[in-house]
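Pasting a structure below so you can have a look.
FYI, not all chains are in this one, though none of them got moved.
The first chain written gets the first letter, and so on, giving A and B; residue counts start at 1 in each chain.
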Amino acid sequence: MDRDGDIPSGYQRERHLMTTPLRIVLPGLGAVSTTLMAGVMLSRKGLSRPIGAVTEYGDVDGTPIRDLVTSLDDIRFAAWDPFGEDALTVARNSNVLSDADLAPIADELAAVTPMTAAFDERWVQALEGVTHVKTGTWMEQAEELIEDIDAFRAAGERVVMVWCGSTEAYRPPSAAHFSLADFERALKEHDPTIAPSQVYAYAALRAGIPYANGAPNISVDIPALLELAERQSVPICGKDFKTGQTLIKTVLAPALRARKLGIRGWFSTNILGNRDGLVLDHPDNFRSKEVTKLGVLEELLEPESQPDLYGNIDHAVRINYYPPRGDEKEGWDNIDLFGWLDYPMQIKVNFLCRDSILAAPIVLDLARLLDLAARHGEAGPQDWLGFYFKSPMERSDGHIEHDLFRQETILLEKIRSFMVSTA
Amino acid sequence: MDRDGDIPSGYQRERHLMTTPLRIVLPGLGAVSTTLMAGVMLSRKGLSRPIGAVTEYGDVDGTPIRDLVTSLDDIRFAAWDPFGEDALTVARNSNVLSDADLAPIADELAAVTPMTAAFDERWVQALEGVTHVKTGTWMEQAEELIEDIDAFRAAGERVVMVWCGSTEAYRPPSAAHFSLADFERALKEHDPTIAPSQVYAYAALRAGIPYANGAPNISVDIPALLELAERQSVPICGKDFKTGQTLIKTVLAPALRARKLGIRGWFSTNILGNRDGLVLDHPDNFRSKEVTKLGVLEELLEPESQPDLYGNIDHAVRINYYPPRGDEKEGWDNIDLFGWLDYPMQIKVNFLCRDSILAAPIVLDLARLLDLAARHGEAGPQDWLGFYFKSPMERSDGHIEHDLFRQETILLEKIRSFMVSTA
């Protein structure tokens, strides 16, 4: 454990740590994870570019953020997955990257084989044929996960966990979630109200490594685990990567609000055909997603302060599993707005995006920035990382900031503060 | 009250002035002008709402901006136009507002008849049958405009001019534009390199009233008139109202830049069928527009600082005169972007907007805010009003801020400063 004791804020500890490898451990070895791995491998060979990563292309007052975070050369990967396939096989089946792109790193990818997963089919409908799993109670499985992590630590690596698994079914927190003591008891009793992603989060925190949640599941955002994060002084963040449609929503809604144009309706539909789409086609799983997606507009527009403009909005979000499209997710938004004298107008946005291509650099950024935060002694919820999430964590004032541009300002301010404390 | 020292010509102390009428004088009595007038008339009767006006719906820290500016009840209108039709006739022919909306204010609109215009057909191709014009040299016409303005001043009104005329042909500045002395000599010689909009701007500044430029013409942004604005201590701003497509562009481009997603191309096309569309269909006039529209992306993305992401963008803007659509302008944008490992994606935005409905509240805001600025002793270019323009004025550091959200912050900061100085 490295979180107890004094945290040296100076550059020395920093520089020391920067020279050890950073291991990104991923629950879920699917399209996002393998696209991330392939991209890092190709980029460090100079064969492609890690476009979309703020930690690669961003700067603060001219100083590249890249200089503050672990080099691509020092990044390593590992994953847990309930299917036993190696990363090359998964990447090929995911149809995200071309064969030509996979060819030069085929061996490197093939060497990434998943560890057995903590899994429970009741939480992820629609996945079948799962065999590559751990057994025993949730607590026994958590202990195994900690052992998996500790093996990397023992080899001198820093480790960060980013959830890249499927969206789990939406179920409100149960009694087991409200205190660490109850939660640990429930783990031992293999309580069915505990979700696999919560077991992973628990393991990460117990092991003292940062944890980010890329899916809309309730995982680290329960009282029991927030308590553990504080106790362990580990930074955490989430949830649900802000990739396509919501990314656009979080810039268009503030733009209309800035101009005081009213909104009467916002209809968002998506078609996608990857494993994520299959899972989200099940109403239970979709419910988790819907909750994070629907909250955005209300929190952005603050209808109570502008009831004339935003007090009566029909907001709907649909996700449709549509196999022809594979990972090439498409969003179609229709916005019914009104202006001067209530005259109606419409904006339609058609986003032909790529799910994993947009998500991969977010995972890279989060892993690096959580590691940076940990090296600077940050612990608990990292609300300044809200830039990356559909459902960001609350700010200290209780407000949830959804506006992409304010999020960007907050993100860069925090990174600037790390720079200063390092200098 | 705060301002010590001399108050510029024609302006008295704030509280006193708020009780006198504000006369908005408009070169151009077309769709935008009549939509503005109709909206103010309907709103003060409680028959409709001035949606889209920041000076109506905005606030700074909870204080309504409305409290700082002239009430709708105290706003009056006048216009110059080369066609002699009254505002009701124009409004009906413009097909922006329904007959049902025009009915309750028909008499009030019909009473607004235009003054004769300063005009030169060489500057606005495609308009025919113009008869309602002033004669004599440019200087003689300017003097007549000043008399028109002074008549309102003599009646105890504050006056603000906002250019709502057609887009003039694009012609680079000539020798006549570089000093006030040369400019005034050229006015007297009726120099053909002087555009009508420059004559209006000159008249406004000579009369000591604020001037805003809603079109992409070169008007007040020439050295001669900047000199005059400083000498007269009059606030000015411009240019080209940021309404539909560019509004969207100035939020999407910063969003992609925030996420470090690359851009390979941006194709923007428009169809519209109003008088503006007819005028812009002529290549000479369009050239003015193209210049203001094309500059936006480069200034937003700063390609020199991110050549990998924004160094090679094909950016095209098209405007097509298409009569079936009338004032209901439609924009279609296609953005070719690229992300992780250079994989391509596309965003398409289809904006079914309404030209005059989006422009009218901007005119209202600008008139009120320029008047507010004048009452606080502001003079010369008001860069903090860049929020409203496609081609904003330079900031004091030489930078042109296009990002709508930064523009909003700057706007509200300035208004906050007026509040503080008023308190």
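Following the convention adopted for this analysis, a contact is a pair of C-beta atoms (placed from the backbone, for glycine too) under 8 Å apart; a residue touches a chain by one contact, two chains touch by 3 or more.
Quantities reported herein were computed from a predicted structural model and do not represent experimental measurements.
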May I ask how many copies the whole complex comprises, since the file places only 2 of them?
4
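Following the convention adopted for this analysis, only the chains that are shown with their structure count from here on.
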Rounded to the nearest 5 degrees, what is the angle of the rotation relating the C-alpha atoms of chain A to those of chain B?
180
Could you please state the distance in Å, as a whole number, between where the Cα atoms of chain A are centred and where those of chain B are centred?
43
Given the complex, residues on chain A that touch chain B span 35, 38-39, 42-43, 48-54, 56-58, 97, 101, 247-248, 251-252, 254-255, 258-262, 305-306, 308-309, 338-343, 345-354, 356-358, 360-361, 387, 403-406, 408
